[in-house]
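Removed: one protein chain of the complex. Kept in place: all other protein chains.
Up next is subunit A:
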Amino acid sequence: MGLYRDEAVVLRTQKLGEADRIITLLTRGNGRVRAVAKGVRRTSSRFGSRLEPFTYVDLQLAEGRSLDVVTQAETLSPFAARIGSDYERYTAGTVMLETAERLVIEDKEPALQQFLLLIGALRAMSSGERSPSAVLDSFLLRSLSVAGYAPSFDGCARCGLEGPHRAFSPSGGGMLCSTCRVPGSASPAVETVALLGALLAGDWAVVEASEPRHRKEATGLVAAYLAWHLERGLKSLSHVER
């Protein structure tokens, strides 16, 4: 059984037996990996806080039959400390972790883009310069795009007709023109559609200039779009404080 090294973000931890934990990781080179951290719940554990969710670590892992085993860990960036100390960031950040876990479907299939996106989002979230809610919405749209569910906020998602259009439909894949419009489509404000485009593109100047009511509407549409594409809803989304 071989040893390998990788960089990873800890997505989720579950208790295992007396003092162990199963750690779900998103790694740079190996995609999603589930590994056992032995003795991590003891106060004398040499892992300490290094394997808490949100932490960006450099790991050595030993390949196991079903689960790998964490043998060494070094912190690269302790996002956990700065995210856990603010309730709004904590709840928004948790949704990012759960989304990353769900959108990277296969274990041990490299998912470098998702990894880099998550690192960037955690960095933005922990710096506290931007609103946690906006960072979350931007991450969700981009993460969905990387996974192959990119929404369209300018041209019609069905026929490609140049926008701007009025109707938004999660099942339709974004904005729809008046011909393609499906029953039950939402009709968001023009400013909200522009904001959604900015969130997807990472145009922070537009995002920060937006009004609270448009941000709220955009958040609702992002949540609807995410729920449609993930089929099963996220547990953490209803606990986000905004």
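Methods note: a contact is a pair of C-beta atoms (placed from the backbone, for glycine too) under 8 Å apart; a residue touches a chain by one contact, two chains touch by 3 or more; residues count from 1.
Basically, contacts and distances are computed from a predicted model.
Matching "Beta sliding clamp", "DNA polymerase III subunit delta", "ABC transporter ATP-binding protein" or "Recombination protein RecR" against the UniProt entry of the left-out chain gives the name "Recombination protein RecR".
The missing chain, though absent from the display, is touched by one residue of A:9, A:80 or A:207; that residue is A:80. In the complete complex, the residue from A:95, A:199 or A:218 that touches the missing chain is A:95. Touch with the hidden chain on the side of subunit A covers residues 12, 17-18, 43-44, 46-50, 52-54, 75, 78, 80-81, 84-87, 90-91, 94-95, 97-98, 235-236, 238-240.
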